[in-house]
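The structure is given below, and queries will be raised subsequently.
All protein chains but one are shown in place.
Here is chain A:
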Amino acid sequence: MTAPLLVASGLHKRFSRGGKTVVALDNVSFEIGQGETLALVGPSGSGKSTVARTILRLIEPDAGNIHFEGEDFLAQHGARLRAGRAKLQMVFQDPLAAFNPRATVARVLDDPLRIHDLADRAHRPKIIASLLDRVGLSPNLRDRAIHEISGGQRQRVAIARALATKPALMVLDEAVSALDVSVRGQILELLLDLQEAENIAYLFISHDLGVVRSIAHRVAIMDAGRIVETGPAAEVVANPKSAIGKALVAATPKLLRKA
């Protein structure tokens, strides 16, 4: 195997709110390979989203290192950091909150193309149409406002926006949790197809072990800011070793039923 795409080591983060300190990340280390899906599961408040936002430099860790494509990602600032963000994209849980309420579909997809100078003005409409096509949306949606389209369509637009800069890693923070079950299946299919076609790695954050088993290669279980267990997805789901892993599996009744 070649060098991993992303190496996070010894990440620490504390938040202090109203005099109380909460340890959100406590010595978190993990790796993600090219084209690999690492699922991060854990109960609410275990620090999953903090990991996601730290990897994306939306939150600065107190200590630790992040190496992305062999470079020290935490050492990048200003214009270099903004340019580097093209390779590391994110899809948020609530697709409505993740877009400017005034935006249209076309503007949302135009922004990354313009910011990273991926196409000149004349060619952008063509690229926007092909991005919509790749996530299974009609190009006719381009002039619609974000609030006019359905939740499933919105999440597809979010994925198209993340795809626009040809990322190597996409962080999916509970990206399918807010969608209803039938739409969730379609979006997961789409993500698997994209991974196969583009060799994109995913950091897939979820609390749904059923979804995790179907999409992830490896699973890391988090509890109280620490990674307590890592391993191949099928193995961890079938036979969790940590207490919290057992509790999470037990909380998913259909997985316990032996066929």
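Just so we're on the same page, a contact is a pair of C-beta atoms (placed from the backbone, for glycine too) under 8 Å apart; a residue touches a chain by one contact, two chains touch by 3 or more; residues count from 1.
What we mean here is this: contacts and distances are computed from a predicted model.
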Complex member absent from the view - protein name from UniProt, among "ThuA-like domain-containing protein", "Chemotaxis protein CheW", "ABC transporter permease" or "PadR family transcriptional regulator": "ABC transporter permease"
Touch criterion as defined above, residue of A:89, A:104, A:153 or A:206 at the omitted chain: A:89
Absent-chain contact - pick from A:48, A:161 or A:184: A:161
Residue among A:58, A:75, A:238 or A:251 touching the omitted chain: A:58
Chain A, residues in touch with the chain not shown (by the definition above): 53, 56, 58, 82-83, 85-86, 88-90, 92, 94, 97-102, 111-112, 115-116, 158, 161, 164-165
